[in-house]
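Partial complex: the chains shown occupy the same locations as in the complete assembly.
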Amino acid sequence: MRVLDLDLDVYQGPFDLLFTLVLREEVDIFEVPIVEVILAYVEALVETEAVDWEGLTEFLVLISSLLELKSRVLLPGEELGSEDVGAEVTKDILLQRLLTYRRFKMAAASLNDARDQQRGRLVRAPTREARRLLRTDEEIRASQLPAGLRDAIRRLVETRRVPDTSHVAVLRVGLNRQIAAIRHLLRERGRFSFEEEFGAEEPMVQAVSLLALLGLIARGDVKVAQAAHFGDITVQQAVAPRVALAGTG
Amino acid sequence: MTEHSGISGADIPGRLARDLEALLFAAGRPLDLETLTAAVSHAGPVDRVTVAETLAALEARYPVDGKMGFELARVAGGWLFRTTAACEPALARLFDVGEELRLSPAAMETLAIVAYLQPVSRPEMAEIRGVNSDSALHTLLDRDLVREVGRRDGPGAAVLYGTTTRFLVAFDMDSPASLPPIEEFEVGEQQKEELKRRLGLVVSQG
């Protein structure tokens, strides 16, 4: 596998990262090394003392977006024919989104230049506050419609959705907890079926468990076997214990 | 227009005068000789005497009560650009703005919250609107459509707001009770608490 020098802090989102990988690093989307991206992040994470939960959440969002993009491109159509056309359309949408994102990234760079040109052109603060001259009662009488107030509050009631934070709660403890869970299972049993253990979980939990698994594979802590694409994954303890690995590295 | 200004220019070292003009213009408060000398010494030391001489030339260029719209005055041990007294009538018209009848969407929402849920606190308004509503509230207080009506008991003692008589005039209502019903029901005391709760407010706090 190629070694990429990725400074994840620099990327502004999945499109940015993908664009760079594909054009600058000349990686085909099939080869986008998600494990390597995760590894780079985990290494950075290990070096920092305090866990930056917000950063971790953003990273997970970024990685899951990348996974989504990649899977859209990689997933084969059902058979030949119309389904294949569907896959092409998906790829085309991805291309369009990448290009749209790129345009605004360049526009932002241009704004940045305009900003630099203006640096040092100062505007003074106003010398005094404006004083509002209120109209007379006669002038304002019945100038507003009570129905406007009702509409405003209705809109607030209707548009207010209490944000569902349940998934955030899972995400926030996700990666470390799932790594710990996988380690625990391996200590207890030596090997297990991913499908049996995580198949019934929420999709998000499955995804984070898979990320945890990828991280453990990358460290050489676990070995996996998969009989068929999209089939069940058998997970087992790697032969070399982790302590020895850390000692050599 | 050249006869209007006292700009002669040639006698003032150009770069230094320009820097001093910019500094005094941007500051909006008096700057003393020491501060000005330090700031203009960005490309190498400039001595105070030269700066003082240049300032004197600028005082002549922007004389107090001169023909320009602003003047360079010696105030509080420093120099200050300010508008000339003769321009006060024009300035008064600029800074005394007439009340606009239209309310911005943010002001309308905030006013609706105060009207239906009064007495209500700032944090509650922010909570319901999902954004800080201080500037909208400021406008409403400024226009005398909303006023402070008390403080919540307990720690923090949040200021509570309600509508004014002027509000009733503008909306042509006899009392806040004549607000149009939100749902099929009138907003009574109980429903108000219910509404607050439904809007995600923890009313029991504080």
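When the chains are written out, they are named A and B in that same order, and each has its own residue count from 1.
In this section, a contact is a pair of C-beta atoms (placed from the backbone, for glycine too) under 8 Å apart; a residue touches a chain by one contact, two chains touch by 3 or more.
Here the structure is a predicted model, which is why all the values come from computation and not from measurement.
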Counting all copies in the complete complex yields A x1, B x2
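The rule we apply is simple: only the chains that are shown with their structure count from here on.
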Chain A to chain B: how many Å between their CA centres?
-> 40
What residues of chain B sit close enough to touch chain A in their complex?
-> 22, 25-28, 82-83, 94-99, 101, 103, 105, 108-109, 111-113, 115-116, 128-130, 142-144, 166, 169-173, 178-182, 195, 198-200
Name, in rising order, each residue of chain A that touches chain B in their complex.
-> 122, 124-125, 127-135, 137, 140-150, 152-157, 160, 162
